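Removed: one protein chain of the complex. Kept in place: all other protein chains.
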Amino acid sequence: MRICLAAICLMGLLALAVGCNHSSPNGLAGKPRVERIDCLICHAAKTMKPAYRKVVPEWRQSVHYKNGIACNDCHGGDPNNIALAMSPAHGFVGVPTYQGVMQFCGKCHIDILKSCCMGGARHSINMGGAPCTNSHCVALMTTGKGPNCVTCHGAHEVKKANINLINPQLCGRCHSYALAKTMKAALWKTEKKIEALQKNLKTLKAGLIPTSDAEQVLYRTKESYRSLFHTVDVKMVQDKTAAYDRKLDALQGQVQKGFQELYFRRNFALWLMLIFLGLGIAFFLLTRKPK
Amino acid sequence: MSALRKWLDIRTGLAEPVRTSAAGHRVPRDLVLAFYTLRMVAFVAIVVQIITGIVLLFYYVPQHQYAFKSVQVIMDQVPYGWLFRLIHVVGSNLLVTVVLLHMTTAFFLGSYKKPHEFTWVAGAFLLLTVMALCLSGYLLPWSQLSYWAITVLTDVPTAFPVVGKFITQALRGVSGPVSDATLRRFFALHVGLLPLLLILLLVLHDGVPAHLRYRRRRGGEPVISTEAVAVALYFIAMFSIIAFFPGLFLPHDAHVPADPLKTPLHIRPEWYFRAPYEILKLIPSKFLGIAVQLVLVAVFICWPYLDRSRERNILKRPLMLAVFLATITAWIVLTIRGTY
Partner (left out) sequence: MSAGMERRGFLKILTSILGLSALGTLAYPLFRYIFFVKTASTGATVTVPVAGLPEGSAKDLVVGDTPAIIIHKPTGYIVFSRVCTHLGCLVNYHKDRQLLICPCHNGIYDLDGNVVSGPPPRPLPQFPFKVVGDKIEIG
């Protein structure tokens, strides 16, 4: 019996030791699908040029990575076959030119591209389509020196957009910050409303109040508003802000109802907790053995 | 009031048994009352689960196209549906906690020694039944969390050479992946077979060896007052969690309907299964991993027949104490590892 016990004791200690040291699991929990692409075989290798290797950790911090978007979704190519990963026949387009970045990102972000190019048509590099009225786009296409998407949002380390992307460091590079400041002021109140709504919906979701409809309405309102900003037309933003504010205020009304329900549930559970606390104490005092 | 009691007693004869098991239930003074009350808390937790489970049955639909939606309806549309569902979810986790604590203290105090071996064996099977209830209930909401956790867990028997595939097929109801047949099967187990098994085992665990229970009428400590405090603590814990952390046992994937084509980033079983799951991941051969687990379960069930020593005080048995502490520590470490 003692030997048996000693054996079990040893097994337990061994399990402890192994448990504390063993770092990688046995493949039963696999890597996320977005990591299983062949592009990483070269681009994450130590022998890769630093400029091409650094894109991998940058991409892993991005909102694209979090949503399962991998290299091929933007650059093309076959991600499951290293021989075809950079094959033009399989859609590989390589790195876009400075002026071609808008079309490159606009493959998915079509509404933003439309706002950048006010005529709605995609331009060739010589502006062969409808005339552009967007000052940033005009500067970019005529002089080759205006801002493109990457200027503000980055290339691989793209994070979720917010109003503080409008700042003196970014916008003051080409012209005085005064113009950007006016735009930021026009957007400020509405953007703050959006931020507050996002925070409130998160709180409601944590409290298990149904929020998916409100989340979708907020998302499309926010995207539409952000798209409006990309016209870089302060007057248009100022004119149309009221309509967006009305939508957001209506949403805030719904959110308030959600909070009422959340507080009701919390108070109800708290009330039950207090009753049982009181009942426990009263019953204990009633039935305990008298000294 | 006392006239009503007398009227009932003449017809049912229940006054004496109620008094014996309630205020008349007294135990020796050197008994650790806090541990002893876990029995009553476990019993109350089971009753709560059964009642809330039956209540949820009014609106739950055990078919894969409707299961998730029916749970959403209970949470969002049915008045106080959220309350009963959350009591059931939080209650199941509290039940497992209480049962594990009760088992640990029973081991620590040597409560399994002669003549109580049978109680321990029935208790071991009770623990396995509670785990099976947790497993079968986990699939019923048909969320991403449910679907993929059950996919992983029902895949485990395939490690066995000949019978493994049949066991997995029997669990899933189909020869392929988890599907509607699995849901119906798990529902039948969760609502029909396993609760009956639970009640039968409870009778064997506590009812059959009743003559071995403490029955002192004079002297000794009354248990009922401490039991009341323990049960009150259980309800306080439950309603505090529901009030302030309602999403504690419902992570993000629990709110996404099951999608057989989309594997989530991380699939992890519920906290009480993480230690066995970590053992499976650590041991290189899947077959060996499951074999080791089965051996451990067999040792666990037959423990009173392996440890024949008459000494009940574990503090006088350093080797046993070491085994006990090593097992607890290993379990905690493996559970934490399985979480991060």
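All chains are identified by letter, namely A and B, in their written order; residue positions are counted from 1 within each chain.
The working rule: contacts are C-beta pairs under 8 Å (C-beta built on N, C-alpha and C of every residue); 3 or more make two chains touch, one makes a residue touch a chain.
Treat the numbers as computed from the prediction; the structure is a model and nothing was measured.
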Considering the complete complex, of B:Gln63, B:Gln77, B:Ser285 or B:Thr339, the missing chain is touched by B:Gln77
Contact with the hidden chain, among A:Lys145, A:Lys192, A:Arg220 or A:Arg246, goes to A:Arg220
Against the hidden chain, subunit A presents residues 67, 107-111, 114, 213, 215-217, 219-220, 223-224, 227, 268, 271-272, 275-276, 278-279, 282-283, 285-286, 290
Residues on subunit B facing the left-out chain by the touch rule are 55, 58, 73, 77-81, 83-84, 259, 262
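Assume only the chains that are shown with their structure count from here on.
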Whole-angstrom distance, CA centroid of subunit A to CA centroid of subunit B, is 39
Within the complex, subunit B is touched by subunit A residues 1-2, 4-6, 8-9, 12-13, 15-16, 18-20, 22, 25-26, 28-29, 32-33, 205-208, 210, 265-270, 272-273, 276-277, 279-281, 283-284, 286-289
Listed in rising order, the residues of subunit B that touch subunit A in the complex are 23, 72, 75-76, 82-83, 86, 152, 221-222, 224-226, 228-229, 231-233, 235-236, 239-240, 242-244, 246-247, 250, 263, 265-268, 278-282, 284, 299, 306-309, 319-320, 322-323, 326-327, 329-330, 333-334, 337
